[in-house]
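Note that one protein chain of the assembly has been removed; the remaining protein chains are unaltered in position.
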Amino acid sequence: MEPVIDSMKSGSVSAKDSKRLSRRGFLQASAAVAATAAGVPGVRGLVSEAHAKSAAPQAPITSHYTVCDMCFNRCGMIARVQNGRVVKLDPNPKFLKSRGMICARGNAAIAQLYDPDRLKTPLLRKGKRGEGKWQQLSWDQALDHMAEQFTRIAEKYTRCGVMFSPGSDMQSQFLNRFAEVFGSYNVTSHETLCLLSKNRAYLDTFGETPYPDVLYTKYIIIAGANPFEAIITPDTMDLMEARRNGCKIVVLDPRYTKTAALADEWYAIRPGTDMAFFLAMSNVIIQERLFDPDFAAEMLHGLDEYAAHVRDYTPEWAEGECGIPAGDIRRIAREIAKAAPEAMVYPGRRSSDYEDSTQIRRSMAIANALLGNWDRPGGILAAREVGVRSPYYDVPWYDDNPDDRIDHGMAPGLIHHEGSFKLMRDAIIKEEPYPIRGWFTFKTNFMQTAANRRKTLEMLEHLDFVVNADIVMSDTAWYSDLVLPSPSFLERDDPVGALQGSSACACAVWRDAVVPAMYESRPMLWICQELSRRLGFGESFNFDIEQYRRWQLEGIPDAYDVIKADGVYYNPSKVYGIYFDTPLKTLAKKIELYNQRYVDEGLDPMPVYKAPRRKDGTFRLVVGRTAFFTHSNTNNGLLIEFMDENVLWMHPAAASRLGLGDGEKVSVASGAGRVELSLKHFEGIEEGTVYMATGFGALSPGLHLVHGKGASIAEVLEDHADHISGNMAMHETLVTVSRRGA
Amino acid sequence: MMKKYAMVIDSSLCIDCKACMVSCKVQNSVPTGHWRNWIKHTVPDFTQGPLTRTHFQPGGCMQCDNPTCVQACPSGATYKDAQTGVVRVNEGLCIGCGNCITACPYGARFRHPEKRVPDKCDFCLSSGRLERGLVPACVDTCPTKARVFGDLNDPDSEASRLLKSRPTMRVEAKGVDTKPNMYYLASTAPLDWAGQVQFPPAFRSMAAVVNPVVKIAAGVTALGVAVMWVRQLLSPGDGEGESSAPKKE
Partner (left out) sequence: MKKQKFIGIAAALILVSYVGISVASEAGNPRKGRFLFRQNCRPCHMENATGAKPAHYLGPDAKTQAEWKAVFDNHASLPCKDEWAKVSEKDLQDIFSYMHGGAKDSPTPVKCGG
């Protein structure tokens, strides 16, 4: 039942598919052959055998399972190694989550491994921050220095005076563990710039974060997502397979993305008005009673309230807000309701868009509820059982610590293990409710990914000690006090990771080093072990990776040997009907169209439309992915060929009103800052919207491909926050665009 | 058993993610600025409103049965491999004249900046992938499995089955029937991008008076070879613009 897999005629993988010496290569063709060939080439030029003979012995190639780390997806890979070097990365055909593929970024991981810009030794800042004067340290010196700084800050400002930012890495769990054992609650990561609004919305509607069963869906509306470009596995491949099987794709996006380009219908919706569309769609479904009444009676909480709530949100009203004709809204509502329950509003992933993003995503979640697609094929699924455990550890208690995280209470729906980088940064700058003076970041680059770069720089002025572990000198590393070289994913043993792939799989994987760690790079586990020993809690990291994996897999004893053999273990756990005989984990034990907790918090219990602010002469700046870069990871010798500088997309009609020509250098200004880059006329963008890619205009000269190239979107994005989740709201910036120097 | 390798591409599945291009580049050590394969696309017509669409079309050397590059090669370095049907380059025989590059209407060849010989897709033959039981790098990595690789002499290969069961199209060159071995499943676009075949002047002057077989042979006789050697000696360094490989966006 896996149509995609049928077409995967990929290579076999034996543990050693190293092959006999190749006799190919043509540099030493014999003179006789040369004479014949040169003298009498046939019309077809058919020459055989002799041409193919030569002597260029090659070293054997060995194959090693691994899991990609070029983004968060964790796709299965086979690394081919020759003469101690990784020469190629191929997809693991047994890896269902990634459907036996690797994207451009995964293929380019080799350029990350052998990047000439890699950090090679620990570096201590000598000059001013950002000045670029560094002193090489030994690891002992670096760790002693860290321990000294952390102790100093803990004594003076409590242990919560150090903030931790683990990136999306399989070893980040060690830094999370370290933070908690050290005694700090102040942990935040990239997720607070990404998916928290969507997660909040679905938790507050279904009691679960959703996994869309894209493969079996028959009708999909994609708003605020771009799965053909922002590749997510298995959704991206499954969407294409679903499309091949006749699934209708409707895309609402102010940009003509690759997803829009391959959709059945694309509407260049005005940014920030998605909720109007979904309220009107719900209006039609309820008014025309297109929902399943049995499902509604059993599963929906607050349908009557919601029916009354959306009564005035008619398609005609929505047309005025979002620009999509009422007739189309009505038609799409009827079509998708007809396809239901094998139909969905795609939940998306990055939802760090608007101050109202949780409610916008709730309007989408509720539309799914009305389609009755919960826990069913082609619909929105709950997380599956993988069985990977979190090994136990003791946590300390420090009476002098503050009561809670620095951003506690600053947003009503804060997800407490993540918090909000935006709110934390504000609090650190204000030094309220208490000071934070240290920051330990691991493979995150807030300087380039968090809106308002100047504010991140301002925050650093309040921090005494910033340490950054990464593979290259990111902008965040460039402004740190101590920089630690990390190995790439191909150079280290990692703990078990649990992955979800909706109906594709629930699986467990780990990584073994494919090649030894280069330079002085050290994995995060080793850093945590060494540092915790110096800080007096070494027993919390008194294990090796092998022991840790055994603990993780204790609940699924078969998994260990299976991962060793195949690189991945699949748990044949329940996919559909997980909640068949179990109440939902919401307060009402049903799908909450009406959320009582929101009322208690003074929030709207049902999503209320608020028109996005508009200002004459400005454009709304939106962010979005390309298929070949992950966030600010642009400094890759292979991928940079696809885009070596970012440009500003603007509709030609809007550009001509401003008298701005295609290719002209323009200045983009907001309340946060001003950047300069080239303008690109593009009809595939809504007239009031502009767009530029992330990851350019780097401050760090250590990123030689993107340093000073193009513009940094972080410089010009204002920092707004989702009122409920505290997630960064990155589509709330209105910019003016003018000719450079004007 | 002789093989006839071909590629059948369902370009309606292509999402333009560039995975095939990077996979190929790594596998074959293709130098920066050059590509052995590509993804072309139609130009979206935004007057279509919600129905605006782009069609992406992956490609590479078409391994033609009537390879104009082979015809244009004066030294026999470029040849059609009888064992596999793949158009290959014997670098030891190449005199670096560059005729094959302009003779290819698909822009599938470029001059390797260091080796000074033409470089092109060979279905990953010389990388050893096929020998190791692997499909070409671009096929293996493709997220949506748009590219299907196989032996047309094997009626059970997936490529053969697709050719039999589905209507296909090929990208035709202007004025020459190249008989390409890259098939696109029906209704794919763009199909009209292939350029003119440009044979070297020595060929053109004779074309009017001799039959095709003699023409090719003549092209590599003393006159032809001498001309090509001179051209090689005089040819400038990199970036002379003879590579018609697609430009990055």
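When the chains are written out, they are named A and B in that same order, and each has its own residue count from 1.
Going forward, contacts are C-beta pairs under 8 Å (C-beta built on N, C-alpha and C of every residue); 3 or more make two chains touch, one makes a residue touch a chain.
All of these numbers come straight from a predicted model, not from anything done at the bench.
Student: Since one chain is left out of the picture, which of the remaining chains does it touch in the full complex?
Tutor: A
Student: Using the touch definition from the top, which of A:His462, A:Lys589, A:His704 or A:Arg739 touches the missing chain?
Tutor: A:Lys589
Student: Out of A:Asp144, A:Asp493, A:Glu520 or A:Glu554, which residue would touch the omitted chain in the full complex?
Tutor: Among A:Asp144, A:Asp493, A:Glu520 or A:Glu554, only A:Glu554 touches the chain that is not shown.
Student: May I ask which residue of A:Pro122, A:Gly161 or A:Gly207 touches the chain that does not appear here?
Tutor: Reading the full complex, the residue touching the unseen chain is A:Gly207.
Student: Among A:Gln82, A:Thr151, A:Gln500 or A:Ser678, single out the residue that touches the unshown chain.
Tutor: Of all options in A:Gln82, A:Thr151, A:Gln500 or A:Ser678, contact with the hidden chain holds for A:Gln500.
Student: Among A:Leu119, A:Met299 or A:Leu414, which one is in touch with the chain left out?
Tutor: The single option touching the absent chain is A:Leu414.
Student: Since one chain isn't shown, list which residues of subunit A touch it in the complete complex.
Tutor: 72-74, 166, 168, 170, 172-173, 176-177, 180, 185, 187, 189, 191, 195-196, 199, 203-204, 207-209, 211, 349, 382-383, 386, 388-397, 403-404, 409, 411-418, 495-500, 550-551, 554, 583, 585-587, 589, 597-598, 600-601
Convention: only the chains that are shown with their structure count from here on.
Student: Go ahead and note the Å separation of the Cα centroids belonging to subunit A and subunit B.
Tutor: 36
Student: Across the complex, what residues on subunit B touch subunit A?
Tutor: Per the stated touch rule, the residues are 12-13, 15-19, 21-23, 25-27, 32-33, 44, 46, 50-54, 56, 65-67, 70-71, 73-83, 88-93, 125-126, 128-129, 131-135, 137, 140-145, 148, 158, 212-213, 216-217, 220, 225, 248-249.
Student: List the residues on subunit A that touch subunit B in their complex, please.
Tutor: 4, 7-12, 17, 19, 22, 24-29, 34, 36-41, 43-49, 51-52, 58, 61, 87-91, 99-104, 106-108, 110, 228-229, 231, 236-237, 240-241, 244, 256, 258, 260-262, 265-267, 328, 627-628, 637-639, 641-644, 683-684
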